[in-house]
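The complex appears here minus one protein chain, its other protein chains still in place.
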Amino acid sequence: MSESIAVVKRPLITPFNVIAGLILLAGAGAGLYRFAVGLAPSTNLDHLNPWGLWIGFDVMTGVALAAGGFTISSAVYLFGLKEYQPLVRPALLTGFLGYFLVVVGLLVDLGQPWRLPYPFVVQSGPTSALFEIALCVALYLTVLFVEFTPAAFEWLGWKRWRRLVHRLTIALTIFGLILSTMHQSTLGAMYLITPSRLHPLWYSSHIPVHFFVSAVIAGLSMVIFESALSHRVFADQVEVTHEKLDEMTIGLAKAACVALGIYLAIKVVSISLDNEWALLLTPYGHWYLFEIGGFVVLPMIGYAIGFRERRTTIIRVSAVIAVVGIVLNRLNVSIFAYNWQLPAHERYWPHPFEIIVTVALVTFGVVMFKWIAGRMPILHEHPEYRGEH
Amino acid sequence: MSVSRRGFLGGAGAVAGVVAGSATARAGGGAERFVGYPDAMGLLHDTTLCVGCRTCELACAKVNGKPKPAGPLHDVSIFNKLRRVTDKLYTVVNRYVKARGKKPPVYRKHQCMHCQEPCCASVCFVKAFTKTPEGPVLYDPSVCVGCRYCVNVCPYYALGYEYDNAINPTVQRCTMCYSRIKKGEQPGCAEACPMGAIVFGKRKDLIKLARQRIAKFPDRYVDEIFGEHEYGGTSWLTLAGVSFDKLGLPVNASHKPLPELTAGFLSVVPLVITIYPGLLLGFYAWTRRKERLTEEARVAAVAQARAADGEVAATKAAEQKKLAESRQKRAVDLAVKKALADAEKAAAAKEDTP
Partner (left out) sequence: MHTLQDFFHFTKGMTYIIAALFLVGSIGFWLFLTSREDKP
């Protein structure tokens, strides 16, 4: 270890590392088991419910929660909101790790994951929403990776490479926003063909718009939550003051509040267009009202109060609630409100191994974030590149 | 890097040429209906003739090399639970309505409906499904990635997947005995049915046959051929004496093919690709313009402030100068006065002394 780099030597055996390590080991074991014996013994998937937790959470929710990358980078670089600059790199890193884990989760779920490149190199099905998603996610993962490299180049001292990539910032941000708009909405569009299987309250011909707006909500809320967490965990290296973080948090709360308001409006419009008011009185209707009331209206009010009173605690709590709400919505669309007409014994519930793999993937993302942010200029500026963003 | 005008126009022209050359004479536009292959085959399942013997299940298993269906065929206790098609059971006969009084029980054979506009073909991102001119929807396992999107969207729950195959899992479903049809034979189930509840023939002929039966026996049949129009129509047509929702089929289903719903949205995708670059570059340019104007205003304000400071300083300097000058003048006057006074005094003193 070079002594010229002033790195605080952290002990390897910490409670966090031990627990994370055990989870990762269990996840690796479950994953190996899945590939050794197939999907039947390792999951509860069947012919009526071919998509379970790995698609519903790892893929569909994961993509929404990684949306902070395009929202913050667009805000700073395209719309000139330079005061949020310190949040760009952590958001992009979260985005990159998030999408990477989405792909890993997908590879575990696919029947023949080694054939994933087939739509691009063997035979294409361009009528499929999934084709567009595959294309966009592959390209966007590349964009996110390239957007992450300046931090790595600064850390490595590769000045020319860093300069080269930095010049691509605007183009990458625009391309990233195009790709994100497409695949976030198309994830919802996958369900347009399923009006006979998805419950009418969650089904709408506008479901792609619902998914995109809720992705923006998820992205902003995740940034609020993560920046607060990173500020505490990495207190020794963050350069942003408490006051500055609070200022940014309050500003983001305003945006998230507006986004939630828009989301509420378009959800109500969908119910009105399909004349589904009476369905709100059914058991599924109550569940729908619970999702909207507790996880859309409530955080919207929380953000509003937090913004007006300038109280960051309320804002951060609202952020957590909003994120849980997006998770709930994605799980409702893919699992709980899907196949809603089937009798109870034909419905799906995740197998323990599915849960282990999912938890392990999330843990892996957290571990990677911690490792990278603890070494590379993500939460602080590299002294040689101060101000050059 | 700059692009010359000529280079840009040349490139655009080349693209236009390629597109024009590959376009076919057929243009959609959305107001046109696709009627499918005119001589496609189909099957008519008359549930009023079905007695639940499950011979079709046995024949299907034999033709496709699948394990024999459960239980002895005469054991009717199997009908107590609704069975689904699986990766090993391409077709199932279920009892949907129990016998009541004189009325016999109602059975229906279920399998892939070989839709005219199949959802599975629409959602497959490797185009593993093909609607053939002969009628059956075929599946190509050699390109299948195993995403199971098709299994998830089928409105008839007609697809199975080999979850217990770790190496080469594929989608499993009724194939309408495509290879047999190509040889001029009937599908296994149609050939095996002892009651004539399954008729194989050209789809358009079967619709005529079904209409004839309904017209001849209006009290026996519900006045509808399921599969004629639902979700764009299916190759398997069903006649029944009870309403179709009692038989596990969607009643009042839209006649619009479900793939149209996806296609409508996907047509917006190229709009995003073509509109966003200009729009976002516009936002970026607008942001830069605002920053530039703010910067210019700031520089102008600083300069103005400096100039104003300068004026103030100049005025002050002038005032100081005036003050100094006047002070100086007064000092000079005073000195002159004093000198004159001294001189007078001296002159007066001189006069006094003789």
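Going in written order, the chains are labelled A and B, and every chain counts its residues from 1.
Operating definition for what follows: contacts are C-beta pairs under 8 Å (C-beta built on N, C-alpha and C of every residue); 3 or more make two chains touch, one makes a residue touch a chain.
Given the structure is predicted, the values throughout are model-derived calculations rather than measurements.
Shown chains touched by the hidden chain across the complete assembly: A, B. Only one of A:Ser124, A:Thr142, A:Thr169 or A:Gln237 touches the chain withheld from this view, namely A:Ser124. Residues 1-5, 7-8, 11-12, 15, 19, 22-24, 26, 28, 34-38, 116-118, 121-122, 127, 131, 133, 232, 257, 259-260, 263, 266-267, 269-270, 273-274, 277-278, 281 are the ones on chain B that touch the missing chain.
Considering the complete assembly, chain A touches the hidden chain via residues 124-127, 171, 178.
Please note the rule applied: only the chains that are shown with their structure count from here on.
Chain A and chain B have Cα centroids separated by 20 Å. In the complex of the two chains, the chain B residues touching chain A come out as 84-87, 119, 121-128, 143-149, 151-153, 155, 157, 159-166, 168-170, 250, 253, 258-259, 261-266, 268-269, 272-273, 276-277, 280-281, 283-284, 287-288, 290-291. Remark: chain A residues 35-41, 43, 45-48, 50-51, 74, 77-80, 110-113, 115-116, 118-119, 122-125, 127-132, 134, 170, 174, 177-178, 181-182, 185-186, 189-190, 192-197, 205, 208, 346 touch chain B in the complex.
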